[in-house]
Structures are given as structure tokens and as C-alpha cells.
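Submitted below is the structure of interest, expressed as C-alpha cells.
The other protein chains are all here in position, but one chain of the complex has been omitted.
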Amino acid sequence: MKRALGPLVTLVALLVLNAALQRALNPYYFQVLILVGINIILAVSLNLVNGFTGQFSIGHAGFMAAGAYGSAMFTLTVGQRFAGALVSAHLPQAIAQGAALLVALLLGGLLAALFGYLVGLPSLRLRGDYLAIVTLGFGEIIRVLILNVDAIGGARGLPGIPHWANFFWVFLGVAVVVAVSRNLAHSTYGRALFAIRDDEIAAEALGVDTTRYKVTAFVIGAFFAGVAGGLFAHYLSYLNPNSFTFIKSIEVIAMVVLGGMGSISGSMLAAIVLTLLPEVLRPVKDLRMVLYSLMLILLMITRPQGLLGTRELSFGRLFGRRPATEPRA
Amino acid sequence: MSEFLQQLVNGVTWGSVYALIALGYTMVYGILRLINFAHGDIYMLGAFIGLYTSNWLRAGEAPSPAKAIAVLLTSMAACALIGMLIERLAYKPVRRSPRLSALITAIGVSLLLENGGALLFGADPKFFPQLIPSHNIALGMGVTLSNQQLIVLVVSVVLMTLLRLLVLHTRVGKAMQAVSHNHMAASLMGISVDRIITFTFMIGSALAAAAGVLVALQSPKIEPYMGIMPGLKAFVAAVLGGIGNIPGAVVGGLVMGVAEVLVTGYLSPTYRDAIAFVLLIVILLVRPAGIFGKAVTEKV
Partner (left out) sequence: MKLRSSLGPLAALALLGALAAGCSSGGGHAEIVIGEYGSLTGSDATFGQSTKMGVELALTELGQNQGGKIGGLPVRIVSEDDQGKPEEAANAVQKLLNQDQVVAVIGEVASSRSLAAAPICQQAGVPMVSPSSTNPKVTEVGDDIFRMCFIDPFQGTVMARFARTNLGLKKVAILKDIKSDYSVGLAQYFTDAFTKGGGTIVAEQAYTAGDQEFSAQLTAIKAHHPDAIFIPGYYTEVGLIGRKARELGIDVPLLGGDGWESEQLLAIGGDALNGSYYSNHFAVDNPDPRLQGFLARFKAKFGKEPDAIGGLAYDAANVIFGCMQKLAASDPAAFAGLSSTKAGTPERKAAEAKLRDLIAATSAYPGVTGVITLDSHRNATKPAVVLEIKGGKKVYNTTINP
């Protein structure tokens, strides 16, 4: 009973917030909030790969694209009819659409995970710089593939996706990815991932099957990136391959790096900051990317461990009630 | 057949441009083990500086070979300076940091140059004036070469030969080779490692600038984001040839150029960008050291 309390409270809180915020905020602010949520999912999922496992992947946008187009195509071909069928079976529209959306997101995530597996298996033999470039390459290949398939809109984009994603679904995604990350970090899987990050050769020498763990982290990260992509598609109602260039991958990396590679709450914080920043800077929009890049450079020179390093933000430590624990190994 | 030969000619011309850019990548990687993401943007800056110099010299209205050479040299010199600045300000502080931090710094510099350029020059494309009025040279069998393409080829070959002479037959060149083998040992031999690194950056940047001006000559549209793709592809070319290996970079560049043009002409132009990455993945899986590289075992 106690274990179910946490998730239940979260679900209720999300439902309440969903109804309240939809009424209270103007659509522009609401849109920014949704984008914050999607970016949090992206950052936390990338943190699994870059932060926990120390594998530098710059192809996250490709997985997001796979999830986005996968879930969108499912919805446009089957999902809408499914939702319609549920409605005629006297289910309220919100639940019918929600069910269809859930299926679409899961399928999108699975497609992205599949791509993650296909990309991860060969690439994870490589190290450091090479891995980075190869993942960038794969991300671009996925994008070019999408560009060339006319059936999913190709270069002109895919319009007409039903607007099903709302605050509840996006932040449910946030809660799930954070929960999964936390649980992973505290498990033996997590120990193995950190070992790989610290010294891959030593880990291998001690019997850790590094390839298997690396690929697993990759696949899980890709799955959630796909879910984020699906939410993105069902929010914007319009997909264009240009939204998934490696610049997008770099934006997600910036969030993970700023937050501190290995820190879940750091990634969340950084995602919030880096999504709100361009909106706040809209009047000086041209300066946005310049400031972004300066931040990256200065960060690497002065504080490469980011805002939180590998530590997590917790209210206990914040208010001094608990003594600072050792940074997670 | 003539179509194939024409495509080949086009491919070799493009390939020589990729080779020029790849040289810079390979030299910097050889010395610093750093993928200088910002290299492609130096290429872009080279084109823009060339543009502004041309306008200042009014080379578009009264073109002359002397003005064209002046534009090329100015652009190369200016970018060499910029390369030096970048190295000193952004890369030197992270030289001792883990490779990941250096890579992210390089990405940051790249973004800064692109977006700073967009701010400075405006994001819409500008058009390079015709420094050399173009006419076609028929090569027989239905293949034409424009005199601009010929100039690109010739200048590239000249620059590459000069580089080879520099690296193999001068003291500085030998010092560069030494530093790329082992920093510690080189400095023990009395070589100022810092100076050599800066010098390498300057040479690499000058070559990238030359590539920028040469490309702008034949494809006159320039814009601040034009360096991203050629930069990445040139990096792939360098890896293809064996990263750290200078003749390898040239061969890699040519292979890349020809492969790209053939894929675009015979398969589909929309796969152009992907072919570079497909080549990269194939080479990294099959022969990671590249065509001319030596396989290096990692010591624990």
C-alpha cells in the first residue's frame, strides 16, 4: 500500500494541475510549460546515456524524430479510428484520446528504442570522440531518411496530427522518466553504469559486460527520447524534419552539461532554465544562440561539472535538515 | 559515359575543397587529439571575409587576377589570426581537461561563430561577386570544366603541395610532427609546444579560409551556417584517410567528393548529406584507422 502511495499522489496532483493550469494560463505560457516538460524528458533520458554511463552521444534528436514520426503515423492511420471507436463505446473523449495517445507514445518509444539498439550496437565499440561523431552521423541519417520518405511528408512536413498531448500526459512522462532514472541509479544496473563511466577498462576487467550495459542504457535513453518526440508531435500538430537536426541534439546536451552530467535534478533544472531562457530573451532573440554558445564555452572552462555535478537536489539537504551525503560514486 | 565523366570531374573539384578543409582537421587532431568542431565555421568566415575584402577592393565590378589573389591571401591571413585567437582563448584552458569537455568547448565555439556570424552579417544569404568571369572549357566527350573549377583544383593542389613541403622539409614542420607524436618528449627536445600548437591552428585555419573563398567563387551563395555540413563532411574525409595523416586527408577528401556527387547524380540528391555519414560508419566499423592510418592499441 505504501509503495502505491507515491505514484497515486503524483497522478492525482497531475490531474488537478492539468485542469487548473489550462484555465489559468494563457495559451502562450501554457505552450512554454509543455515545451519545458518535453525538454525535461529529453534531458533526463540523455543523462542516462551521457551522465550515468559516460557515453557521449550527440544523436538524441534522431531518436526523438523516430518517436515523433512513429507515434504520429500510428495516430494518423490507426489511432484516430481507435479513439473514435472508444468514444462510440460511450467512453468520455478525454479517456478515449488518452488511451490512443498512450498507445501511440509507447509505439513511438519502442521504434526509437529499436533505432537506439541498431545505433548502439555497432557504435558502442568506439570511444569518446569517435562515438560522438558516429552518433551525430546516425542522428543525421535518421533525419535524412525521414526527409526522403514522402509518405510521412518528407521535406514538406507532416501536418494534421491531432492535438492530444496536454499537461497531464507530458508531466506524466516527466514523472515516469525521473522515476525510472532514479530507480536505475539506485540499482545494481546503476552501479555497473557508473563503473563504466569511471573507468571502462577496469570495469571490463572486473567482469562487467560493458557492451550489454552500454547498449541497455542507450536503448532506454532512446525510448524516452521517442516518447518525448511523440508528445512533441501530438502537441505541435505538425512535424518537420528541420526540428530534429543535430542542433537540437546539441541543445539537449547543453541541458545535461549545464545541469551536471549524472545529476537527474540537475538535468531537470537545466532543462527548465534553458527552455525559459529563449522565451524570456525573445526581444533579443538574435542574441539567444550567441549567449547559449558563450555559456557552453565558459562552463567548460570554469565549471565543467555543471550546476550540480553528480549530486542531486533534495529538499532535505537544501533546508539543512540532513547532512550532505557523499556524492554518488 | 560522358555524364559519368562529367560527374567525376565535378566530384574531384568538390573533393579538392573537402581535402583543404580536412587537412586542417587532421593536423589539429594529430597534435591535440581534439575534433575542432569550429573548423567548418572558419571556412565560413573565410568566405565572408573574402566577400567584404572583394567589396572593399571593388573586385566585383573590375575583376582582375591580382585582386582575386589579394582577396584569397587576405582571407587566409585573417582566418589564421582568428584561429590563433580561438586556440588561445578557448582551447588552451581546456587542454588538460577530459576530452569530453574539450569537445563541448569546440561545439560551443562552433555555435558562437555561426550565431555570431548571423548576428554580424545577417542570417540571409549574401552573394559573392564574380572575381573571375567564368567561361567553359570543353574537355572533349561532352565534358565541360569551367575555368573557375580549374582554378579551384589548381589552387588546392598548390596549397597542399606547399603544406607537404612545410611539414616534411622545414624545421617547423618537423617540430609539428614531433609534437603530434608526444608533447612531453617534444618539449624535452626544446620545442615550444604551445607555439607549435598555435602555429598548427593558424595553418589549418588559413587552409580552411582558402577553401571558403574557392567555394564562394564557384557557388556564390554564402551564409553564416554554410560551414556546418562541409565541416562535418571534411571531418569524415579526414577519418576516412586516417586521422592525423596528411596525404590521407587529401585522399579522403577526394573520395568524399566523388562519392557525394555520384550518389547525388545517380541515386537522389536528397541523400547527399547522409552519404558522408554512411561512409563514416562503414569506415569506423571496418577499418577505424582509416585508409592510411595505423591501428593503435590502447594501453591500460
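Lettered A and B in written order, each chain numbered from 1.
Here, a residue touches a chain if its C-beta (ideal position, glycine included) is under 8 Å from a C-beta of that chain, and two chains touch if they have at least 3 such contacts.
Model, not experiment: these values are computed from the prediction.
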Residue of B:Pro220, B:Pro247 or B:Pro288 in touch with the missing chain, whole complex considered: B:Pro220
Residue of A:Thr211, A:Ser237 or A:Gln305 touching the missing chain in the full complex: A:Ser237
Missing-chain contacts mapped onto chain B: 2-3, 6-7, 10, 14, 122-125, 127, 130, 134, 136, 138, 144, 146, 148, 215, 219-221, 223, 226, 261, 264-266, 268-270, 272
Hidden partner interface residues of chain A, rising order: 6, 9-10, 13, 17, 21, 24-29, 31, 33, 36, 40, 147, 154-157, 159-160, 171, 174-175, 178-179, 182-183, 236-238, 240, 242-243, 264-265, 268-269, 272, 312-316
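Assume only the chains that are shown with their structure count from here on.
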Centre distance in Å when chain A and chain B are each reduced to the mean of their C-alpha atoms: 34
Interface residues, chain A side, partner chain B - complex: 56, 122-123, 125-126, 128-130, 132-134, 136-138, 140-141, 144-145, 147-148, 155, 201, 250, 253, 257, 286-287, 289-290, 292-297, 300-301, 304
Contacting residues of chain B [partner chain A, same complex]: 33, 35, 90, 93-94, 97-105, 107-112, 114-116, 118-119, 232, 235-236, 239, 268, 270-271, 273-274, 276-278, 280-281, 284-285, 288, 298, 300
